[in-house]
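Complex shown without one protein chain; remaining protein chains in place.
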Amino acid sequence: MLDPVSPVSTTIRDLFMLVFGVIGIIFVVTEGALVWSMIRFRSKGNETTEPPQIYGSNPIELAWTVIPILIVLVLFLVTTRTIYSLDLQEPPEGALRVKATGHQWWWEFEYEDLGITTAGELHVPKGVPVFVELRSFDVIHSFWVPRLAGKIDAIPNRENHLWFQADKVGTWYGQCAEFCGTQHAKMLIRVISEDEDDFDSWVANQQLDAVEIPEALSGKDTFLSLACVNCHNIDGVMLQGGFAPNLTHLMSRETIASGAAENTPENLKKWLRDPNSIKDGCLMPNMMLSEEQIDLLVGYLTTLK
Amino acid sequence: MSKRSQTNPIPKMLPPGHVGMMSVITTEIFFFASLIVVYLAYIGKSISGPTPEEILSLDLVSINTIALLTSSATVVLALKALQRNNIARFLKWMLATALLGAWFLVGTAIEWAGLIGNDHFTLQTNLFGTTFYTLVGFHAFHVTFGVCVLSFIWFCGLMGWIQEKHHQNIEYVSWYWHFVDTVWVAVFLVVYVIGR
Partner (left out) sequence: MTTKQHIPLSGKLHEWITTVDHKKLGIMYILCGIFYLLIAGCEALMMRWQLAIPNNDILAPETFNAFFTMHGTTMIFLVGMPILLGAANYFVPLMIGARDMAFPRLNAFGFWLFFFGALLLYFSFLGGQGLTGEEGAPDNGWFAYAPLTSKTFSPGSATDYWIIALFVSGMGSIMTAINLVTTILTMRCKGMTMMKMPIFAWMMLVDAGLILIALPTLAAIQIMLLLDRQYGAHFFDAQAGADPVIWQHLFWFFGHPEVYILILPAFAFISEVTPVFSRKVLFGYPLMVVATVSIGFIALGVWAHHMFTTGLSPAVLSYFAGATFLIGVPTGMKIFNWIATLWGGQIRYETPMLFAIGFIAMFTIGGLTGIMLAVVPMDWQLSDTYFVVGHFHFVLFGGLLFAIFSGFYYWFPKVTGKLLNETIGKWQFWLLFVGFVLTFGPMHFSGFEGMPRRIYTFMPNRGLEMYNMLSSIGAGVQAIGFVLFVYNIIHSLLKGKPAGDDPWDAWTLEWSTTSPPPPWNYAKTPVVASRRPLWDLKHPGDPDWEYE
């Protein structure tokens, strides 16, 4: 949070500095008075009379009521001003619109204007405002990438949103921040901000239908013959799923299982052997596949660039 | 600070029963407030199913309401009689109170039988059904409890066990009863007037 790369998180960081300064002064004064009195007024063990009994003091009590009220007023004004300055009900001009839907336990990202559906990793162009509409497929989730923005919850039946703008190229880590069940801990987010050219070529690739390679045909047939198709979509091949991540460009992602593991053939095989080995309790059932089926499927999946 | 002189005043305090019953009523206020707030929040939000305008009628409910509100008056008369040690009159008005309360319950049961039997409208039907039966139902539950206590007191009176000295405690029961009636006014307004 203290190393922001977006105007939103920078505003929050700057606000934090001010608030921390105010709180810091209060801390030093209060704890200082406490420590001072602990030392200065320690009993020497040999007193014969009680110390002077002070019942109160109107001026002092007035002071330490009024001064905190003034501090509260300042904090309130600063807070309110920042809330309104960050509030954006509509996407700004030229913004990229993305719809982020929380599922138990992965994030789905749809760029409706661009016709792209992907999962787990959000690509954005550098320096362009991104307006994220937050939805939930099931329970309450929360979208949080600290270096880019604060978090806002994704609540079923409710249309929340947040916005950010990545001012640098890089990969920014985040994760779901509202307890949503067994694998809340591994519902991760990666935001990858790229130069405009790189982003455009990513978009162009994502807009294509799935790659068709003759060598992977038996793998593809295996996929189509199994229940995978009931949950997973592959554009241009089979679109009766939607409950699980879209696999069309699976190999364009750095991770699988919404960030739970690196996207490697070994991990893909591990996942297919038993998803619970990577994400214990996840909603993908163990499909009880044979090693041969797993090899064929992974052979196919690794062609989906 | 000028020196004061010693005083040992007997602090002015209410009888424990007063504070006790007011505390009970306070908790009930917030219990019902929660149910009412949810009812209000969900007015008009049902996605499907019948709406209040369609299936709630004011006829039966108005009679029930008059019965319940009258029972608040009769319990006051009962207490007045007890204060004058007129046990016979006390019993008459107590019985009237309990019977009026029971009338309210029977009337509610008839209304619900119609809603469930004819309109197939239940707790599960939609948001309106969920909030309606919960709010009206918990009120009716409190009326039932009140009727039981009032009947028990009437029965004790019948047995000759009640004297003028019990006036205070029975008055506390009447406060509970008045509260239940007041909640009904609120529920009636929210469900049958505002919500329709």
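Letters A and B mark the chains as written, and numbering starts fresh at 1 in each.
Please note the rule applied: a contact is a pair of C-beta atoms (placed from the backbone, for glycine too) under 8 Å apart; a residue touches a chain by one contact, two chains touch by 3 or more.
Just so we're clear, the structure is a prediction, and the values are computed from it rather than from any experiment.
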Touch partners, limited to displayed chains, of the chain removed from view: A, B
Among A:C176, A:V191, A:L247 or A:L272, the residue in touch with the chain that has been omitted: A:C176
Residues belonging to chain B that touch the chain removed from view: 1, 3-11, 13-16, 18-20, 23-24, 26-28, 30-31, 33-35, 37-38, 41-42, 45-47, 123-124, 126-127, 129-131, 134, 138
For chain A, the residues touching the chain missing from this view: 1-2, 9, 11-12, 15-16, 19-20, 23, 26-27, 30-31, 33-34, 37-38, 41-44, 47, 50-57, 60-61, 64-65, 68-69, 72, 75-76, 78-80, 82-84, 86-87, 104, 134, 138-140, 142, 144, 146, 149-153, 155-158, 160-161, 173-186, 188, 259, 280-281
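Note that in this section only the chains that are shown with their structure count from here on.
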Chain A and chain B, separation of their C-alpha mean positions in angstrom: 50
